[in-house]
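Left out: one protein chain. Kept in place: all the others.
On to chain A.
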Amino acid sequence: MASAFLTHHQKVLRLYKKSLRHLESWSDNRHDYRFHACVLRGRFDDNLAEKDMVKATMLLKTGEEEFWTKQHPAPYIFPDSPGGTSYERYECYKVPEWVLEHWHPSEKAVYPDYFAKREQWKKLRLESWDKEITQLQLEAEAGGPKTEALPPARIDGDLPPLWWQIVTRPRAQGA
């Protein structure tokens, strides 16, 4: 997303998605859900061609209010999403990569290729660090960063800023 504000289009899509999810939580079986989902889609499609932004915003407002009154008290949340059962469950087992530095040399000797490769990666990181920092300082906005998104590398042959954090992030699946 370019800016911090949502466009009308985006707001409508988000309302559609969350109303479908809550509809799913209310439905007893899949057939009922599909029927009501199609009916809801018909309602959204009726007002698709609205060009008057005032009317469109009023429609969105009434839609949001209807969603609020009809929402499910305990909607289905996916396990890995915030509020779900498995959210951040394995965060404590995700060991950061700097722990590898603290391995005993006898332990490191069990994986010589891996640690040799790792030395090369660390050298690369050392070389590109200054360039990353200068790029971030050049592109820094006055009031602080507006989004969490990092900029890509601007110069050919350069690495994107703070690439080490992304490359050495802990694995998503449990190995």
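As a working rule, a contact is a pair of C-beta atoms (placed from the backbone, for glycine too) under 8 Å apart; a residue touches a chain by one contact, two chains touch by 3 or more; residues count from 1.
One rule holds for everything that comes next: contacts and distances are computed from a predicted model.
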**Asked** Given the options "Septin", "AP complex subunit sigma", "Hemoglobin alpha 4" or "Acyl carrier protein", which would UniProt use as the protein name of the unshown chain?
**Response** "Acyl carrier protein"
**Item:** Residues of chain A (touch criterion as defined above) contacting the omitted chain
**Value:** 1, 9-10, 13-14, 16-17, 20-21, 41, 44-45, 48, 77-81, 171-175
